[in-house]
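With one protein chain withheld, the remaining protein chains of the complex are depicted in position.
And now, subunit A:
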Amino acid sequence: MPSSLSCAKLSTWIAAAALLQMIGLSLFVLGFFPVKPALSGVSGPDSYRVPKCDSAEDRDEMPMIPPDQLRSSYREMSGISPFYDRLILVVIDGLPAEFVLGKNNEPPTMAMMEAMPYTQALLSNGKATGFHAKAAPPTVTMPRLKAMVSGAIGGFLDVAFNFDTQAFLDDNLLGQFNSIGWKMVMLGDETWIKLFPGLFMRQDGVSSFFVKDTIQVDYNVSRHLEAELQSDDWNVLILHYLGLDHVGHIGGRNSILMLPKLKEMDDVVMRIHQSISSPHDTHHRRTLLVIASDHGMTESGNHGGSSYEETDSLAIFIGLESKLPEYAPATCKTVSQVDLAPTLALLLGVPIPKNNAGILIAEIFDFLSDGELLRALELNSWQLLRLLQAQLPGLLCSNRAYSYLEYERSLRDNACKVSSVEDKFGCLFSKATALHDCWRSHEGRDVRSNRESVEFKETLVAYYDFLTDASEWLSWRATDKPFEFLVPGIIALLVSCCLFLSILFRLCREASLRRKHQHLDSLNPKMELYLDETFVIVFIFILVISMGSSSMVEEEQYIWHFMTSTLYFIFLRKSIQLLLTAEAQKLRNGNKGPWYSKYYQFCSIVVVLVCGRVLRGWHQGGVNWVHLPDISTWLEKVGPHFIQLIKLGSMLFVVSFGIFGHCRSKSKGIFVLLIRGSFFVSGLLLLYLMKYQDHTIASSGPSSTLIAQIVFLILGVTVIVGALKFSWTVPLSNDASSAEPLSMIYCSIHQHICDPFLGLRCSAYSIGWIFMTCWCILQLLLQRPTNAMPISLLLLQILASMLYFSLHGHHREWVEVAALYFLGLAGHFGLGNSNSIATIDVAGAFTGISSHSTFLSGILMFIITYASPLLCLLSMIMYASVKDEGALLSGWDVDLGVLLQSLIAFPCVVPLSLNSVLLTTCTIILLLMRNHLFIWSVFSPKYLYACAATVCVYIGVSVVAATGIYVCSIYFFRRKISSNQYTAAKNPN
């Protein structure tokens, strides 16, 4: 029968599909998680100079200037007199602007108006100016605070990798205030304190965890208010009120607590405003009061997503010395939340933070003189231009800096209609600066400052053109997904998925053809046969669907356990069928056939099921049912002795598998003995290490690190030497005695005694055995002590499945490989992992590492997290050796490629295809859910796990493939030599 899919062709296709998958994945990741080139460092005096083409000039180290001097130099250079020397920022968590300013130019409801009489009065008589400040998703507190103080729009990874709040190091307003020697006081949400540790002169943080509390959180802030308003040692006072957000979380927008809470906030505003505007302020300080909210809330009071209700946050400026508009502003402008940063920076006389993407709010600066207003716009433009230069390196370098004359010429075609983004921004900026220069020159002649002058208006418009375009482009870069990356990425993923599936399909068809050809198809040709296959397909289908539901993603461990157990129940049913058939045969004709092997099968499936249930009960993973009791917490409660005992038992099991798993081998005693010895020694070392795990503090001692390193070394050497050497030591010949090594698993079936490929199987089996044992010992070393038992249960499950599959031959091979793979993923959750980043075991990742190395501990973390899937993938080598596919090949004269294909094609293709289906689904769902409320908390961590699982499958499959190729080629080489010797011995005669 001509093989329609040769080995070379097959491997080429697999490699092509894998490559395509990698390309697609990286395109998607690059597109979906854009790495925003944030500028490091802080804006200094150079931000008052014109940016040049090469940004090298920005790098020069600023000499240490004392804060006072710096402040005055800022004042001098800015050309704008700073108007305020004190800032009170009141952040009301979760207050939608709609409550204060109304929606769609309608005033807020009467009840809302009455709840905040003072604020409304300030707004209506023009003492305050309010804005709808559009917040960018994710609308949760920490990223919003960062946006307000730095003006930067965070990228995806900014959130994904900030599981817990860490110090905020990018350039921001508070840092700038600190550098000019301002003293700051912080009261309220402790997120600020985590973001800016050590920056506040006085602080009183309240935790935002107790959502049920709506009174105490705000009282804890307000109780200091009187004293702080009296004292004059601060320049910046930040108040962060959490109560309103808590009210929303409890009862939604229309909670009965909402109006009293608004009233309370109004009282706070009144107290502060009356205090700062009181005439007997001896210091003549000008204080700016800003009321802002970090995000809004939905009808039900939640937030995080990108709906209008959630992003509609508030910004009110009180205390502006503006020329009062005579009319009450019925319409409130919508600005962006990031606009707060440049506005505050310019008002308070500090440089605009480097990564700011906002534009100063023009209405606030109405009171400035013309020159100062244009100067402010110019400063903002310079800052944005620097930021643009970081992303568009060619900006302003094309020597196309427009002179004014040139501009006059191009004035006829008014707009900057150029193709490239660089040119467009260059043109807009040059136009604005040219107009500004022009205005300056006119100003010299024409003393009267006239807002109505054409030059002024044109300059203003030109600056705003540049600023809005630049700001939009920058924020689009940060939040919007570039579909030109995502679409090809997804297409590549889909194509590779289809490729994998078609390869799998062709392999299956070929396998069944081969079986039919050799009349070896012991499978029942009826519909029955397809039950397991159908179920695997249904399984995958259900998985694919369940990934779209956030709660199913959170509780994924249940799906895996439930479906894998059901699959094994189907196997159990099959084994009962066989058992009953065998029973009937035995009764009927006293068949002495190996009917007892059917009992083995039955029992092995029962073992797999029971172990699976224990594994499922070991860790209560997920999100919603974590509080339910599980075995690991029970063990921890009972005490360390139980854990030690259990760990001892599992170590005994693993090491004895390592020692006796190969026990009946008579092949080359000394070598096998050596390997067993190394397992034994590592077992002893683990035992020694357990002493340290008693007391967790001592576990970081140098001797335990050394011992762990020795274990790493022993295992590494054993794996390498064993894998390389074993193929040479096992006997080639097919005499019955050498069948012994496999007898543990499958030699109860006679037909294999005359298997021509026994030598090959022997070496593959042995290498698989070494890999699995070493992996388990490594896991026993690295995993938490409570996880020792699950590791051995997993090993037991795999061995039992192996026994079942080797005795069976009644399932399609791909179903068996898929079952092993599913077992691995179910075990992944059984070891306590989940789809939340929080369950990654960080502590174990420092075992045996003497100096801190992110790379090494990253590898160890990966090994710990993907212990179970990798174990199952490594077991594929053993699986390939115990399957009797080779027996279907005809005799000795077999091509290496055909042999290789029959040995490892399925173990490689099935995991790759299954993972490809899951990864592609995950990708598509991530894209579809990009505006979902849980995109940050559920879907994106899940996606990170899916990517890591892909890496894990690649590693596992390449190990399997490399081992298979190595073993087969050595086998062929040796056979060739031996046959040459044979003929050489024969010929001379």
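Everything below uses one rule, namely that a residue touches a chain if its C-beta (ideal position, glycine included) is under 8 Å from a C-beta of that chain, and two chains touch if they have at least 3 such contacts; residues count from 1.
The definition used in the following text is that contacts and distances are computed from a predicted model.
The complex includes a chain that is not drawn, and of the options "AP-1 complex subunit gamma", "Phosphatidylinositol-glycan biosynthesis class F protein", "DNA replication complex GINS protein SLD5" or "Mediator of RNA polymerase II transcription subunit 18" the UniProt name matching it is "Phosphatidylinositol-glycan biosynthesis class F protein".
One of A:T311, A:S471 or A:S565 touches the chain omitted from the figure, and that residue is A:S565. Touch with the chain that is not drawn comes from one residue among A:V610, A:M690 or A:I849, which is A:V610.
The missing chain, though absent from the display, is touched by one residue of A:M201, A:A584 or A:A843; that residue is A:A584. Of the listed positions A:M77, A:M552 or A:I965, the one in contact with the omitted chain in the full complex is A:M552.
Although one chain is hidden here, its contacts on subunit A can still be listed: residues 528, 551-552, 554-555, 558-559, 561-562, 565-566, 569, 573, 576-577, 580-581, 583-584, 587, 609-610, 612-613, 616-617, 622-625, 628-629.
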